[in-house]
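With one protein chain held back, the other chains of the complex are shown just where they sit.
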Amino acid sequence: MLRLIRARLAMLVIVLFGVSIITFLMAHVLPGDPTTALAGPHPSQETLNSIRAQFGLDKPLPAQYLSYLSDLFHGDLGTSIRSQQPVTHEMLAFFPATLELVLVAFIVAIAFGIPLGVLAAVKKNSFSDYIIRFFAVGGVSVPLFWGGLVMILIFYAKLGWLPSSGRLDIELNSPESVTGFYTIDTLIAGDKEAFINVLKHLVMPALALGYVQLAFIVRQVRSSMLDALSQDYYLTGRANGLGKRFLVVRYALRNALIPSITIIGLSFGSLLGGAVVTETVFDWPGMGKYVTDSILGRDFPAIMGFTVVIALAYVIINLLVDLLVYSLDPQTRK
Amino acid sequence: MNQDLLVVSGLNKTFSFKNKGVKHENHAVKDVSFAIKPGEVFGLVGESGSGKSTIANLLMNLESVDSGEITFNGVTIADSKAQNSFPYGDIQVVFQDPRSSLDPRMTIRQIIEEPLRFLSGAKKTELGNSSDVVRLIQAVGLREEHLDRRPHQFSGGQRQRVAIARALITRPKLVVLDEPTSALDISVQAQVINLLKSLQSEFGLTYLFISHNMGVVKYLCDRVGVLNQGELVELASNEDIFNRPTHPYTKKLLSSVPSMFKEMESQ
Amino acid sequence: MLKSIKQLVKNRFTGGAFISLCVIAFIAIFSPLLTPYSPIDTKPEDRLLAPGHLHYFGTDELGRDIFSRILAGTRISVGIALFAILLAAFVGTFIGSFSGFIGRWIDQVIMRSTDVLLAFPTLVLALALSAALGPSIVNAALAIAIVKLPIYMRLARTQALSISQTLYVKSARTFGVKSGWIVRRHIVPNLLTPIVIQISLDIGDAILLIATLGFLGLGAQPPTPEWGAMISTGWNYLIDQWWYPTFTGAAIFITVMAFNIIGDGIRDLLDPKAGE
Partner (left out) sequence: MSELVLDIKDLSLSFLTSGTPVSILKSVELQIAAGEIVGLVGESGSGKSVTALAISKLLPTQITTFSSGSIYFNGMDILTSSEESVAQLRGKKIGFVFQEPMTALNPTMTIGKQLFHVIRRHSDLSKEQAQAKVRAALEEVLIAKPEIVENQYPFQLSGGMRQRVVIAMAMSANPALLIADEPTTALDVTVQAEILNLIGKLAKVHGTAVLLISHDLGVIANTCSKVTVLYAGEVVETGKVSDVLRTPLHPYTQALVKSLPDIAARGSSLETIAGEFPDLRKRPEGCIYAPRCPKKFDKCSESPVLMKVDNEHSVACWAQGSRSSS
């Protein structure tokens, strides 16, 4: 067990090292580097040089990279051009909002994705299989932003059932932040009305974001379930008189989950990515929206800061997935 | 001309692999020696893990030799110093599984002619560019129009015939048969065995026949080596091995074979 | 190949998608002839008209015919997506099969670098790359190609590894065949089927990525009629001129759906195990 963790951690360091190189390259080497943006329209040479000096861009590349690395190490993601604030602080401020949205979307995706995938596999080529597959292929084909827009159009503009932006109605005061999750903080504060309101705000963004990953999970679980159901041990079980339902749940599903967990881990990562779009459409004050505003404002350090944070989160998720697979699949413990 | 065609002396091969961080050594071939005379069918028998396939790989230069030496026609073709030139074309192989030994994307003609493409030196001049693909495809019992089809259009038995034709295209002196009939049905196996026997006389071939099927070895092989966990435990003529086995493992192997008539007498 | 196309059409599920794909391809190729109005010229007086017989999908804030811009957008989205995926597939297959066949430390280096690229969620990496390269449709295409590259490198590598274990490659080695011939004649030809399946599954995703980058302002810049960019501006008119962003988005959805259904059909057809 320890040996596996050590190997994975070593891998983690290598990958993070690679991530830092890529983000460094993107930030400092590629044509659109920040100085051109900062210097404003047709800058004179002096202003360009002073800005370059200010950002230390005049030093040789390796030296720049080392200083970039040491900043990263100390959690310093550079300063935002727009707000002149350290990117790290802004990230920390916005992170809980994104995490709350992504977690709810993730729970929705798994809660419905796994059972639907299993159902589609067990009832292969039946009517319900076709419906689920059509629903799933729709999910992977819908553009995230368009899905959100259509939802706003229907449930906000036309039916007026749900609010279309923000985490809480403006007139209600936001809960005193304990966990940073409005859902939990309102519960802690015992403010039932605010809690309901927070849920109403969460519905559309979480569904818009979760639907795409739900579709991915359905397709993956269905294909690995079909594979598990076609294995010899399933036929041996049937021949030994074990019930179909028992075999599907206790035998096939367990084996089907192992390959699916990796995909589910990946889908959590892409939820973080998708949040950029969903938060913009639903005006959700999280890291995603912060990034789109940075894009509009050419705030390069902020964009790069976001990319590093997401990559770090993604690598940690993959580590957790590996450990989960390790516990489920005895062959990895050989 | 009783000079041996192939001489294997003191052959050793060890595979090392890591399992849970611990280094494991698998001494697959332990000090194996034998010689094959021209025109002979030499059998190598053993169960899985006995090292027979590893020996085949060593002979075909697919694995490097740890120690010991292999000489072919008096010339050293493999030893621990590994910079010997391998007589490609003189030694050919036919593998067990016909479904995987032919490239599904190639036509039968391309498959059979592939070995010709890489001959060098004496062998190339000897063959010139007379490619007797047509003669060979007929010699193995198929028809000329089969040459332009692809492997998936053939049965297991037919594919094995194509593999044999491919092995003979370079007019080899020695053909290594690595379990050529194990994946075939009885009736198809009989056809392939008859074919191998007739081709041997027609092309003057020498066979190294590797198998776990004692029945086929008893029928085909002049001399037989019995392998157990990498060791050559017994080497003798067909007569001696099957009627007067000396080594306990050989006896156990022979007694385990559910032969047709032996049991019924006692029933 | 013809037989498999017949099978694709026969199955009800993929039949519809196949027809819509033909229509999309037709539009992409002949869009200049099909568009009733110029997708670029503005006519302020026709600003934000509702869909009618003159303008099937109405007009945008600069009086341009939305229907024509959507038709013109087909060529951009599908064309760029194909370019990015084929580029990623070609380069990825080459490097992946080479690394899978040669193995040893080269393989490790290449595989670790794919792990690094895969350490970013696709959208995030595409977003960062486009921002770094500077917002333009070509840079967006390059970003998508780079993001998709590791998928093909890893797929080609695993395929190359399993093919190099087959008996026909082992036999080729016994003929004294050089590695170059084995890769060219045995590895790559047998590698194509899984790569084609992955390409057919990836095109839909690439179109989505292009549209998303466009929506975020990182893809095509105005006035190019790129679907994502159109919605990026059209979004502000959602309440009053709901058809403006909705129809444009529907075009993306239907195109991507058609590609994905065909992709599934091709996978079930060519890779029997996955289908069964």
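Think of it as A, B and C in the order they're written, each chain with its own count starting at 1.
Definition applied: a contact is a pair of C-beta atoms (placed from the backbone, for glycine too) under 8 Å apart; a residue touches a chain by one contact, two chains touch by 3 or more.
All values derive from a computational prediction rather than experimental measurement.
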item	value
For the chain not depicted, the shown chains it touches	A, B
Hidden-chain contact residue, picked from the options B:Ala163, B:Leu205, B:Leu220 or B:Leu235	B:Leu220
Residue numbers in chain A that touch the chain omitted from display	125, 231-233, 235-243, 246, 250-251, 254-255, 258, 328-331, 334
Sites on chain B contacted by the missing partner chain, in the whole complex	47-48, 155, 185-191, 193-194, 197-198, 212, 214-216, 218-220, 238, 252-253, 255-261, 263-264, 267
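The rule is short, and it goes like this: only the chains that are shown with their structure count from here on.
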item	value
Chain pair with the greatest number of C-beta contact pairs	A-C
Centroid distance [mean C-alpha coordinates] between chain C and chain B, Å	49
Touching residues (chain side chain C, partner chain A) in the complex	13, 112-113, 115-117, 119-125, 127-129, 131-134, 204-205, 208, 211-212, 215-218, 228, 231, 235, 238-239, 242, 245-246, 249-250, 252-253, 256-257, 259-261, 264, 273-274, 276
Chain B - residues contacting chain C, complex	60-62, 86, 88-89, 91-93, 95-97, 100-106, 114-115, 117-120, 163, 166, 170
Of all residues in chain A, those that touch chain C in their complex	11, 14-16, 18-19, 21-23, 26-27, 30-33, 130, 133-134, 137-138, 140-146, 149-150, 152-153, 157, 223, 226-227, 230, 269-270, 272-274, 276-277, 280-281, 291-292, 295-296, 300, 303-304, 306-307, 310-311, 314-315, 318
